[in-house]
Structures are given as structure tokens and as C-alpha cells.
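One protein chain omitted, others in place.
Right, subunit A next:
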Amino acid sequence: MPSRRRTLLKVIILGDSGVGKTSLMNQYVNKKFSNQYKATIGADFLTKEVQFEDRLFTLQIWDTAGQERFQSLGVAFYRGADCCVLVYDVNSMKSFDNLNNWREEFLIQASPSDPENFPFVVIGNKIDIDGGNSRVVSEKKARAWCASKGNIPYFETSAKEGINVEEAFQCIAKNALKSGEEEELYLPDTIDVGNSSQPRATGCEC
């Protein structure tokens, strides 16, 4: 069914600089990893077609620069988000401590209609480093924080080795879809059926 429009799901990745947000996105979308660190300027996005229960969706994944708070991007960047991914580096306590700030920041900027139930997903990245020996944030601690914030799903990944990335994003897509579907119900064009008597000129483009 080529002419059917696909649901667009918008996902936003937040977290401190250098935790591997861009790498996670690249690993998921392009199956690529680069050891070279290049700071993201402002923001950027990638899209991926995903299939779920026989339906195709377009996942639009927004990657942000961790350095700044992106005030300049403003609301446009956050608007219409269906899921927010909070990323930290399991080898950096500070990046974990900041998760709370990123979560608050998102809720303020995006101001979702139902902040209590807005889908977040937390990712602890870089589990491959040093064979896990330099790890400072325990899985238990991370899971406890997630539980305290309304049972946020939690994943531990390695963007470099591609460990658990696919699984994490499948969960992200599923949660985004759930919130995206709910939102869709309120779209004016889905309740516009009574208006079908009105002539709709398909010939004109404006």
C-alpha cells in the first residue's frame, strides 16, 4: 500500500556530552561506529523505517549536542516528541547524576500533555570499556532511579560493539508508537469524516 501515509514517530536523545548519543543513533540506523569523537553541533537527526505488527513507521531520531542546553533550538526541537531517550555513560557518575536534569529539561521544553506518563527510556552506554572494570554506576543503582521515576525501561548498551542497541531502540519505537497513536486520535483530520460531502479538489496544489 504505497499511498498510505506512514505514522511519523519523533524520538529525542538527551544526555551529557560524550556519553555516546550520536554513536548509539549511528549504530542503530547505519550499523556503523566510529572511534573518532566529533561533537554534535546543535542538533541533527536520522530517520529509519521500522516495521511493527505489519505496519511501517518512520522513526525520526533527534540527536543533540550535550554541551549546551540548546535554548537556541527552542521548542521546535522538542515539539511533538513521542519518546525521550536519556543516555548516560556507566563509567561516569556525573553523567548519571545529570539524568534528572535532562528529564526535567525535557518536560519543561516539550511540555507533554501527560508528563506523568510520557515515555522515557534510559540507556547506560559504554559497557564495553575496560571489560566493565572502570564502571562506576551499578545496574542496581540505575534501575532504582528508573523505578522511582515511574518504571522507566532501562537498557545497558555498547554502541561500539552493537550490544543491546537494537533491543533498546525496539523498546523506544514501541513506546513512541504507543504515545504517538494516542496523540493521533486527537488529530483533526481523523474526525473530519462528516465533511466528506465537501468537494475536495485533488487537482490543485497550493
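As a working rule, a residue touches a chain if its C-beta (ideal position, glycine included) is under 8 Å from a C-beta of that chain, and two chains touch if they have at least 3 such contacts; residues count from 1.
Quick note on the criterion: contacts and distances are computed from a predicted model.
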item: Protein name (UniProt record) of the chain left out of view, among "GPI transamidase component PIG-S", "2-methoxy-6-polyprenyl-1,4-benzoquinol methylase, mitochondrial", "Ribosomal protein S2" or "Maspardin"; value: "Maspardin"
item: Option touching the unshown chain, where A:Ala43, A:Ala65, A:Leu107 or A:Ile163 are the choices; value: A:Ala43
item: Contact set of subunit A toward the excluded chain (per top definition); value: 2-8, 10, 41-45, 47, 58, 60, 73-77, 79-80, 187-189, 192, 195, 198-206
